[in-house]
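Moving on to subunit A:
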Amino acid sequence: MVTNDMVEIRWHGRGGQGAKMACLLLAEVAGLEGKFVQGFPEYGPERMGAPITAYNRISEKRCTIHSNIYYPNYVVVLDETLLDSVDVTEGLKEGGAIIINTPSSPAEIRSKLRGWTGKVCTIDARRISEEILGKNFPNTPLLAAVIKVSGALEIERFFTDIEESFKHKFATKPQVIEGNMATLKKSMEEVQVG
Partner candidate 1 sequence: MIHAKDINEHTPLEDLTPGGEIYEAGTARDFNTGTWRTDTPVFIAQACKHCMLCVPFCPDIAIPVKDGKRLEFDYMHCKGCGICENVCPFAAIKMVTGGEPI
Partner candidate 2 sequence: MSNCLSGNEAVAYAIKQINPDVMGAFPITPSTEIPEHFAQYVADGEVDTEYVTVESEHSSMSVCVAAEAAGARSVCATSSCGLALMYELLYIAASCRLPITLACVNRALSGPININNDHSDSMGARDSGWIQIYAENNQEAYDNFIMAVPVGETPSVRLPVMTCMDGFITSHAVENIELLETDAVRKFVGEYNPENYLLKKENPLAVGPYDISPYYMEHKVMEAEAMKAAKARILEVAAEFAKISGRHYGLFEEYRMEDAQLALVLIGSSAGTAKAAVDKLRENGVKAGLIKVRVFRPFPGEELARALANTKAVAVMDKSEGFSANGGPLFAETRSALYDLKDRPYLIDIVYGLGGRDLKTEDVEEVFGRLAYITVTGETGPVYTHLGQRQRRR
């Protein structure tokens, strides 16, 4: 059942932006920290650019619910343009937060959020990624932002565990690990809360 300690996160992205990857990575890292996790994508049209949704549940006990998440604690938006077409704050719990990839400030972006009055967090994931990695991979910065904002995982431990995951994931290209770690750290510093 949905317990009080459970954190539920909904990711909105477009096919190819890595929402699923970030969602699964979060599950993996939270699992390493001894949490019970779920990370699962919802598949729509499997095409580059199509809106996609992915979900995380993180809890102290195993969650047997296997439905989608309708009342998330946190919503992560990987692409600002989704705000025009998708009701991203739908069901977002009071006291929760939305984290958006945008160069705008929380105050500037709030008007696009269809009356959402709760916490709005922004991060310029594209700029951070392009500065450090030389390419636009918005998922890693947003993963860092959601960890920071949600407090779902202990931050020092998160860095240690995700580095382990990267070593496994990027076994054939270890040169990208340092950049990804730097991206995470920079994003944690830069995320704006409003």
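As a convention for this text, contacts are C-beta pairs under 8 Å (C-beta built on N, C-alpha and C of every residue); 3 or more make two chains touch, one makes a residue touch a chain; residues count from 1.
In picking the candidates, the idea was that all candidates are chains of the complex that A comes from, given by their letters.
Since we're looking at a predicted model, the values are computed, not measured.
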With subunit A shown on its own, which candidate in 1 or 2 touches it within the complex? 2
In their complex, what parts of subunit A are in touch with candidate 2? 1-2, 24, 27-28, 31-32, 36-43, 46, 62-68, 70
